[in-house]
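A single structure is presented below for examination.
A single protein chain has been omitted; all remaining protein chains appear in their positions.
Order as written gives the chain letters A, B and C; numbering starts at 1 within each chain.
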Amino acid sequence: MLKLDFHPAGRHFLQIPGPSPVPDRILRAMSYPTIDHRGPEFGALGLKVLDGIKKIFKTQQPVVIYPASGTGAWEAALVNTLSPGDTVLMFETGHFATLWKKMAESLGLKPEFLGLPGVEGWRRGVQSQMIEERLRADTERKIKAVCVVHNETSTGVTSDIAAVRRAIDAADHPALFLVDTISGLASADYRHDEWGVDVTVSGSQKGLMLPPGISFNAVSKKALAASKEAKLPRSFWGWDEIIEMNKGGYWPYTPNTNLLYGLNEALEMITDEGLDNVFARHNRLAEACRRAVRAWGLEIQCEDPAVYSPVLTGVMTPQGIDADAVRKVIYERFDMSLGTGLGKMKGRMFRIGHLGDCNDLTLMATLAGCEMGLQLAGVPLAGSGLPAAMAFLASEAKAATLKAAA
Amino acid sequence: MLKLDFHPAGRHFLQIPGPSPVPDRILRAMSYPTIDHRGPEFGALGLKVLDGIKKIFKTQQPVVIYPASGTGAWEAALVNTLSPGDTVLMFETGHFATLWKKMAESLGLKPEFLGLPGVEGWRRGVQSQMIEERLRADTERKIKAVCVVHNETSTGVTSDIAAVRRAIDAADHPALFLVDTISGLASADYRHDEWGVDVTVSGSQKGLMLPPGISFNAVSKKALAASKEAKLPRSFWGWDEIIEMNKGGYWPYTPNTNLLYGLNEALEMITDEGLDNVFARHNRLAEACRRAVRAWGLEIQCEDPAVYSPVLTGVMTPQGIDADAVRKVIYERFDMSLGTGLGKMKGRMFRIGHLGDCNDLTLMATLAGCEMGLQLAGVPLAGSGLPAAMAFLASEAKAATLKAAA
Amino acid sequence: MLKLDFHPAGRHFLQIPGPSPVPDRILRAMSYPTIDHRGPEFGALGLKVLDGIKKIFKTQQPVVIYPASGTGAWEAALVNTLSPGDTVLMFETGHFATLWKKMAESLGLKPEFLGLPGVEGWRRGVQSQMIEERLRADTERKIKAVCVVHNETSTGVTSDIAAVRRAIDAADHPALFLVDTISGLASADYRHDEWGVDVTVSGSQKGLMLPPGISFNAVSKKALAASKEAKLPRSFWGWDEIIEMNKGGYWPYTPNTNLLYGLNEALEMITDEGLDNVFARHNRLAEACRRAVRAWGLEIQCEDPAVYSPVLTGVMTPQGIDADAVRKVIYERFDMSLGTGLGKMKGRMFRIGHLGDCNDLTLMATLAGCEMGLQLAGVPLAGSGLPAAMAFLASEAKAATLKAAA
Partner (left out) sequence: MLKLDFHPAGRHFLQIPGPSPVPDRILRAMSYPTIDHRGPEFGALGLKVLDGIKKIFKTQQPVVIYPASGTGAWEAALVNTLSPGDTVLMFETGHFATLWKKMAESLGLKPEFLGLPGVEGWRRGVQSQMIEERLRADTERKIKAVCVVHNETSTGVTSDIAAVRRAIDAADHPALFLVDTISGLASADYRHDEWGVDVTVSGSQKGLMLPPGISFNAVSKKALAASKEAKLPRSFWGWDEIIEMNKGGYWPYTPNTNLLYGLNEALEMITDEGLDNVFARHNRLAEACRRAVRAWGLEIQCEDPAVYSPVLTGVMTPQGIDADAVRKVIYERFDMSLGTGLGKMKGRMFRIGHLGDCNDLTLMATLAGCEMGLQLAGVPLAGSGLPAAMAFLASEAKAATLKAAA
């Protein structure tokens, strides 16, 4: 019999940038008995989570919840709004932007992939002026949608979505605006309505602290209108029937009841903490993490401080050091999982997740594991990163104490 | 705060034909900590469940597991094997067969919908000779696939899949054979390889006793070959990359880790009981249920004893009695959920689920709730159904005792 | 490895008169993380459960909660109030009254054991006039305490505690009044203050629906005063320090934190249902059970309808039938546990528990298991008990419907 409790004594530290650790509160909520998805209690649950999730997306418009993982919600955004052969403008921010582009091709769309040369684009955010220029040049309005990734999980860059909106507006271009914030939602500030996004794609297993298995499309009026004309075949992902049934709190097909219990609990946890406090906590941990990386003398993957991710930090290993060898040591000796380098960054970086159910001491444990692992793997460090991180966290705690006393 | 424990004192009886009650063992397994889906333990888990699930489908060929509910697996079966405009032959066994046909239309296929007239087809199984005739007439081989539902959840009819296979063979027709056993798997005997099925579609929330959220395509070599030529756009549902990554126990995108923990536990439970014992238990409970229905003097929805479902029993209410009013009384007074009449049968029947984590006494409780509810709703009964059910169950128990002693 | 999920498919029916089935809600609450029992949150929890439990005992006076099972609370009641060699008057209602008497002897007390002759006392409740007579005869006031069992778990008799109080008063005797309602609390009406009980002993694993592990002493002012003079050695059980520390919600030694989480949840469940509704439900199930027993033509252990227990029903098997053989068949064939005959009733009866997290359909399942098991064991029955039970439950449900509509 395979034993599912794989790990040795003490808690495993799951510090990958998602799936993030699922809090016990959510696991407990997920263990409520499955109920009739056509019964009255289910309707009450459905209405509650459908309403609550809107606040997280900062939208007044419908949010569609799929009983499928985040990759499915990518597909849903495309097939509901586009037709075979449509041109879509995508921006290469990293591995996940690349995968989304590949998906667009598979579905019969024609993606144009803008980006900076080499790995440069993987170390900076979306360049909105490049998008603006390309849209201005598209005088025939062939481009039907602009697709960008908000928080690029493969690098640790959180792009400026409002700037992309301004670029589209400046070009006075009618393209739809599709944004993936699978790993950003509920960790980094996000404003579906204010930023004029037409479809926002997200998932459950990151800032929402749920296991993978449900995913989201927040849908603007413009996107809904576009879906009436879109010709890509669709059934499971079709918005219309879902939005119609959602009015009563139900779904046209069997929803993922137990994950919706978890979502309900997650929404309560986030509301109790306060969404802005959640963002501030993520920013604080990210800054502490970066201070440790700098004290080690290592390079942060993201080169532009304006777009540092609050969700994860990419750490580049020195030339000649295989980042995956470092990860392996840390995994075997300190029972901690870190994210691997993906695509163009394979072997050259590791990723530290500090999202979701994470606090100051969890981060300190994480940094200790990294530092000891780097040492064991023979990486020369400029100094210990922990005092640097602690100095920042302690000063933040002091400020919070003074504020509470005031 | 919405309280998720909706129900009053004592356990709610969830006797709908799925989602079926999730055993505590499985809920516990689902609460194991989410692990890195790229780490070594995940690979071990993946290989184990991918191997185990084959035994349930009785196949040596790949079974694709989607992090999506069963309706998605319907779509996957179609988009992996077919091209826009393809003709598919489907058979109207009930509401779910009708929904699958509707999906085929949405995806740009041309379904032909065979069936008996009126509600007649909803009370009998697939008529394989009708399929054979239609295939023989298709001299141009325009029909690319034959699609049937094994266990029709809306009625309580379990069709003879081997007979359909023989019909296709008798017509010497090259069409693919696609079967939905979403509600049949692990409750009714099913043989993907022996019956020559090309794609079998199933889900987690029925005989496998899991919450909804993962679903399956068992895939024959012929289906895999067809997928190389199929032109319907697909990405999330694409078999190729999944089957390739599955070799190591991984998935191309984030899998539903916690439901896979649950699947692992379910497979152990089924293996411990023995698959044949599971089927025998379902048949025993179904027969006891039907004896009670007959003792009440009510009609069983399925008119052909050869295709009675071991999963659920559809009970028709007398003329003038709204079956949903009966269900409401039972729900409110006896804290039990029954399935509603769907589509053509709306208001004319209710459905008793006796699948998954169900035993003799659970069934007796269920029948007691039905009988008391029918009385409260003013339905005239020929007699008490419980002694009839008990006589059968006691005789079966006696036989088991004698067998154990022998 | 011993597998703890011992049972086959479907839920085991634990219908012994305690430990009763623990609802999932309570198991979930018990899985909250253990906290510092000296920290501020613990104090809040402590104050809440200490206050809530008083409502269940219907007292304004302290209720001491021990991190020990019910037998310990028996000892606590004696050692806190009595001195070596003290005479105590106890009444033989059954096996547990006998065990309590035996404990008193072990502790160096001198119990006098009143009772009806033979098994007669085991089929009737406490005879308060016998107590009154004995107390009147005790002109030297040698009797320091009167000890009776409220709900005798071994027989299914719930004695009239108010009548015993009246008997003590009528005799104008200063003895303390000690009552065991381990299996009665939160199932049968109980009034510590109104009935003038000095120490009420109870436990967690019956009507409170918790696992075993915590137990209670509700303590009157008179009992507290007596404890100042009592000479039996005590430390762990000593009330003083506990009551003092309880003022802040704490305990002098490590409390059973996770069971207190469960207690908090149980109190919420009982409050939500309403204590009177809880009693009404127990009475309804008990009456339905007795009607089935009568329809079988079997004898109810309790001969006096005035003291039928709402918690359990003792069923006597005909001469020559070993009740434990019946239990074994039911256990093996129908996966249900029933209580055995204890002490003088060994082999002559079995006990059906219908307490705690139990509802109409659970009871019907239980009765079906009994009836089929009796048949398999060769016990001749006058008829089926299920229609009789259902007729009663349905009429009660009808009355509830009418009441709700009014």
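Assume contacts are C-beta pairs under 8 Å (C-beta built on N, C-alpha and C of every residue); 3 or more make two chains touch, one makes a residue touch a chain.
Everything numeric here is computed off the predicted structure, so don't read it as measured data.
The hidden chain makes contact, of the residues A:126, A:176, A:197 or A:269, with A:269.
Counting the whole complex, the residues of chain B in touch with the unshown chain are 1, 24, 28, 31-33. In the full complex, chain C makes contact with the omitted chain through residues 1-2, 4-6, 12, 14, 16, 18-22, 27-39, 41, 44-45, 48, 66-72, 74-75, 79, 84, 102-103, 106-108, 203, 205, 211-213, 232-236, 238, 253-259, 261, 264, 268, 331, 337, 340.
In the full complex, the hidden chain is touched by chain A at residues 5, 8-11, 13, 23-25, 269, 273, 278, 281, 329, 332-336, 357-362, 364-366, 368-369, 371-372, 375-376, 384, 386-387, 390, 393-394, 397-398, 400-401.
What we mean here is this: only the chains that are shown with their structure count from here on.
Counting only chains that touch, the fewest steps needed to get from chain A to chain C is 1.
One finds 54 Å separating the Cα centroids of chain A and chain C. Chain A and chain B have CA centres that are 35 Å apart. Taken residue by residue, chain B touches two or more other chains at 5, whereas all remaining positions touch fewer.
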